[in-house]
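A single protein chain has been omitted; all remaining protein chains appear in their positions.
== chain A ==
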Amino acid sequence: MRHYLDFEKGLAELEGKAAELRALAARNPAMDVRDEAAQLDAKSRKMLGELYATLDPWAKCQIARHPDRPRALDMIEALFDEFTPLAGDRAFAEDAAVVGGLARFQDRPVVVLGHEKGRDTRSRLTRNFGMARPEGYRKAVRLMRLADKFGLAVITLIDTPGAYPGKGAEERGQAEAIARATEACLALGQPLVSVVIGEGGSGGAVAFATANRVAMLEHAVYSVISPEGCASILWKDADKMREAAAALRLTAQDLMKLGVIDRIVPEPLGGAQRAPLEAIAETGRAVAAMLADLDGKDAAALRADRRRKYLEMGRKTLG
């Protein structure tokens, strides 16, 4: 069963009709529906193209949160070999919202880290919908230090609504944990590349994405605050999220113009959720290209490169 977004209603009808027709034909072998179904297919394909050519920022937010989009673990499974998860912050707990460990990317041993939102109700609860607690950031710091010690590049996959606004998370100092993770990103003497694969939610994202190179999937979003949160504060009306989404300039396309990201990973027609394997393969190509970009740079050069990138940020504005 395909999960349709609000703005895909017309498409859902067309595709539903085609499916119904085919089901009917399957039950009545005498019926020939091929032409009619093919016509419907062509129509829905055209509609899909039109819809995805004119997405507004709020529609992108919905796509970025789509339950069928490839998750960090899908990406890791498909793009990495010998993935060996490493757990725990050595202080309090393991945080299942953050996956990470050793793995091979195109034979090269690396540390991979990502937010994992989960795929079904149960795993979503276990993964806390990809919202890290302090332990997740502290685990990330530990793994980044491990990478530094053994000369491994770090690849991070960003997909989080943001930090977890919970009592325990605050008690255990999530602000400090985020600050230390950002600091660890900047201090890393190995290549660090990030891909925002879905939602890049505020401090929770920045803590892993302060990288040498940052890519975003074509329909991913990256923002200081959710459009709903922004709308309720600035518009005093959470229903103004469409306006807020547009004002925040959170799309990959705008962030590229602003110089915040370095690369956009193209998604298949209809978004990564329609053809996850294609999107994953494109992501792999982007990661490889970003790593190649950093080849031959020593620790000092990598740190200087990262620092320069963030210091220069803000020079490009949207005219």
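We adopt the following convention: a residue touches a chain if its C-beta (ideal position, glycine included) is under 8 Å from a C-beta of that chain, and two chains touch if they have at least 3 such contacts; residues count from 1.
Assume contacts and distances are computed from a predicted model.
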* Structure fact -> Looking only at "Energy-coupling factor transporter ATP-binding protein EcfA2", "Dihydroorotate dehydrogenase B (NAD(+)), electron transfer subunit", "Cytochrome P450" or "Acetyl-coenzyme A carboxylase carboxyl transferase subunit beta", the name UniProt gives the absent chain is "Acetyl-coenzyme A carboxylase carboxyl transferase subunit beta"
* To do: Specify the residue from the set A:Arg27, A:Arg122 or A:Lys167 that touches the hidden chain.
  => A:Lys167
* Residue, one of A:Ala12, A:Leu146, A:Val224 or A:Ala288, that touches the chain absent here -> A:Val224
* Structure fact -> Where chain A meets the chain that is not shown, the residues are 162-167, 169-176, 178-180, 182-183, 185-187, 202-203, 206-207, 210, 222-226, 229-230, 233-236, 243-244, 247-250, 255, 258, 260, 307, 310-311, 313-315, 317-319
